[in-house]
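Moving on to chain A:
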Amino acid sequence: MLFGIAWDTSSGWAFAISILPILLRGLVVTIQATVVGFFIALVVGLVWAALKAAPLRIVSWPAAIVTEFLRDTPLLIQLFFLYYVLPEYGIVLPAFMTGALALGLQYSAYTSEVYRAGIEAVPRGQHEAARALNLKGMRTFTHIVLPQAVPRIIPAMGNYLVSIMKDVPLLSVVTVLEMLNVARIIGDRTFNYLIPLSMVGGIYLIMTLIASAGVRFLDMRLPKRGIPLK
Partner candidate 1 sequence: MDWTAYLNPLMQGAWVTIQLTFYSTILGAILSFAAGIGKTSTNLAVRSLAVTYIEVFRGTSLLVQLFWLYFALPVAGQALGIDLRLPPVVAGVLALSLNIGAYGAEVVRGAIEAVSRDQYEAAKALNFTPRKTLWRIALPQAIPEMMPSFGNLAIQNLKDTALVSLISLSDLAFRAEQLRNFTQDSTTIYTMALFMYFGLALVLTAMMKMLEFYVGRWRAGGR
Partner candidate 2 sequence: MTEPIIKFDKVVKRFDSFVVLDELDFEVRPGEKVTIIGPSGSGKSTVLRVLMTLEPISEGVVYVDGDTLWHEKDANGRLRPAGEGHLRRMREKLGMVFQQFNLFPHMTVRRNITEAPTQVLGIPRAEARERADDLLDMVGLREHADKYPHQLSGGQQQRVGIARALAMRPKIMLFDEPTSALDPELVGEVLNVIRRLAEEHDLTMLLVTHEMNFAQQISDRVCFFDRGKVLEQAPPEELFTDPKQERTRAFLKAVLESN
């Protein structure tokens, strides 16, 4: 019994049907962690991107090194680091928040590259045209560069959203009850790992197929070259 829901081990099918609602409870946590982690990655990544683009090397270099470090070290160790080290400095977060923070930090390194690539893909001529029209720097960025960069950025971000979802099971090591952890607990108690773990695989497959279709749909709908005038 888990979350107050009992399982029925009379047959394979009965077992599978009885644990489905329990796994779906775990799926809700998985999706929550994905969304929170993705949000952190989007915000922190933008900060990294801005710092890395800074004209002062004393700002841009440390940012580049930190993101490289975040990108090149395992999420699992980063997660343990946050989980065990933060409390030593008096920062006590719930396991779920620690996990989402770890996901967000690791992926901020990736999203910062997406921002950079998206902005750099806007042709130089656009900047020059904006300068010729005497637009201010900030206005050039928000009205000229950003609208052209966004269509390039969104599909890549969508792919990272899917990646984050696939990394959420790592949070099970810090006791977060996401879907894989739930399946393992069921397995530990019933000695049948095959059915719950296979179901988790199946649910993941469905989720990622839907998400990938969504990303492809967005990619098709977003204008690549010209932004149509309303």
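Everything below uses one rule, namely that a residue touches a chain if its C-beta (ideal position, glycine included) is under 8 Å from a C-beta of that chain, and two chains touch if they have at least 3 such contacts; residues count from 1.
Candidate selection criterion: all candidates are chains of the complex that A comes from, given by their letters.
In this text, all values refer to a predicted model and were calculated from it rather than measured experimentally.
Interface record for this complex: partner of chain A among candidates 1 or 2 is 1, by the touch criterion. Interface residues of chain A facing candidate 1 in the complex, by the touch rule stated above, are 69, 71-78, 80-81, 84-85, 88, 165-170, 172-173, 180, 184, 187, 191-194, 197-198, 200-201, 204-205, 208-209, 212.
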